[in-house]
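As you look at this complex, bear in mind that one protein chain is not there, while each of the others sits in place.
Every chain is named by a letter (A and B) in the order it is written, and numbering of its residues begins at 1.
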Amino acid sequence: MRKTEAVYNRKLVKGNEAIALGAIAAGCRFYAGYPITPQNEIPEFMAGRMPAVGGTFIQAESEIAAISMVMGAAATGARAMTSSSSPGISLKQEAISYMAGSEIPCVVVNVCRSGPGLGGISASQGDYFQATRGGGHGDYRTFVLAPHSVQESYDLTMLAFDIADRYRTPVLVLSDAVLGQMKEPVYLRGYKGREIRKPWALTGAKGRKARYLKSLYLNEGELTARNWKLFRKYRRMEKEIRYEMYLTEDAEAIVVAFGCAARILKTSIQMARTKGMRVGMFRPISLFPFPSQALAAISNRVNRFLVCELNTGQMVEDVRLAVKPGATVESCLCPGYIPTPNELFREIKKRYLASNP
Amino acid sequence: MKPVFKRPKSLYDVPFHYCPGCHHGIAHRLIAEAIDALGIQERVVAVASIGCSVFLYDYFAVDVLEAPHGRAPAVGTGIKRARPESIVFTYQGDGDLAAIGLAETIHAANRGEQLAVFFINNTIYGMTGGQMAPTTLPGQKTTTTPLGRRVIGEGAPLKMAEMIAALKPPAFVARVAVNNSKSIFQAKKAVQQAFRIQVEGKGYAFVEFLSACPTNWKMTPCEANRHVSEALIPEFPLGIFKGDL
Partner (left out) sequence: MPKLVLYKDRCKGCALCTLACPKHLLEISTEINRQGYYVISLAAPGKCNGCGLCAEMCPDMAIEVWR
């Protein structure tokens, strides 16, 4: 019985579908989106599934409208999500900033493609800064989770809803074109979290005083107080920091990577290991807050870092800030194309041999 | 003795911040009266927009969400779909509804969302200090049309009620004025109807108020009141464009 259940719960799906499955498992009952490659599987999946679970799917007139709808739904206490890819995420920044300011939780998925502008539809990590520095106007951040597998796409989407509600904040799931499009078997283990009460939700002033959610603060000192409140909340979110250490115990050099780059690098590192190179990987799973302390701790014993990302150098800044002074931080950058495990292995080897002649 | 006129209970007993003679106050009151009359105060979730009326939550004793500039119909859509038992209205100026939020306005109407949309058309941007709006009259001087609005190049006034009435799904579309007692009584009926339609689950309702902005029109309140009859109504005819009272 148990075995059949396990088999039954194992499914071969695309990363995008895994995100949608995770959202529905976590109780998301409102989704609005606008078509853009490479995330179309999410709205398409939601269009079919939402009505079946008593939820709402809306194809909005734009990404701006879609996230505004999510803002309305989330303000009533519903778990709500939208998804898009890079150009669409730029448009969503308006309401993300409003929701950060009004402390309305939601989940936003960015299946990142390459830019700037229309860019291309291949995988990219060019939105790292946008994701981790707030992205829109004003002094705010969003919690950012970066899966590196289809399984994680499912698991982290569920987690995203819990973190969003716990901290009353928009949470970004930063996927990419590779993760979104690739198929892997996923264990649909179901939602293990807990939906919390939302005493701030706008449900109509029945038996209580009327309330409101807003982000405008004009009175002397109010905005300063609000911004410090948000700041303290972002500090508290450090409790939720997540990362993976891969073959780091005996490592002499550490590769730092997230998302699909980390996925490719796992193979490159295995190749390096078979050649006797003691290389490991540090993989941030939460990109904001960044796992700086964990990285700092590693840099007490390893002082060579190679940051590999699919852009011209963004996360490398956070790595430099985190490691102890004296550690060398090099970059291996692939803006706008997807490197093969072999290519990255050669990069590792080149640098490893240069410092271990 | 019985009250002939009393403050509706859906409005807090606080003074409005609006300029002397501004019609926002009258529109607020008519909406609050309709909420009281239909007994829906506990169900209402209002969507405030960005403009002079952004402080809606300081006045209405109902739950309020402050939407980004122009996005109120999309935000309202989210509220209503996630919580169908709520009665949702948006309250938007002409810059908010007819310029930056035109797409959200038309699409929410065209989906037949169960919303009451109250549109304050004062032919100008009030909050930002009197710039041209999509509804600014031909020849009207504003801070950004110092020589008067030229139709070619700066656009003709957008007729929102007519545009929305041309769509199939909306259930009720009206344009009203509030510059004299007779118009106010008509407006009162239209506002009630907009809410009743939603209570009965009949769909989307749109009420456009021709509204005076004495400050940015650079007129006295009495002059502005007269201007509504003499200049606005000829351009924006009053009436029920869809559905009936």
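One rule holds for everything that comes next: a contact is a pair of C-beta atoms (placed from the backbone, for glycine too) under 8 Å apart; a residue touches a chain by one contact, two chains touch by 3 or more.
Model, not experiment: these values are computed from the prediction.
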Practice prompt. With touch as defined up top, name the shown chains that contact the chain not shown.
Written response: B
Worksheet item: Touching the left-out chain: which of B:Gly155, B:Pro169 or B:Pro221?
Response: B:Pro221
Worksheet, complete the sentence: Out of B:Pro20, B:Pro84, B:Gly129 or B:Gly148, the sole contact with the unshown chain comes from B:Pro20
Response to the item:
Even though one chain is not shown, chain B touches it at residues 1-7, 11, 15-16, 18-26, 29, 180-181, 184-185, 214, 220-222, 225
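The rule is simple: only the chains that are shown with their structure count from here on.
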Discussion item. Residue numbers of chain A touching chain B in their complex, please.
Written reply: 29-30, 32, 56, 58, 60-62, 64-66, 68-76, 78, 80, 94-95, 98, 102, 202-207, 210-216
Item to complete: Would you pull the chain B residues touching chain A in the complex into a rising list?
Response: 41-45, 47-48, 54, 57, 60-68, 71, 74-83, 85-87, 103-104, 107, 111
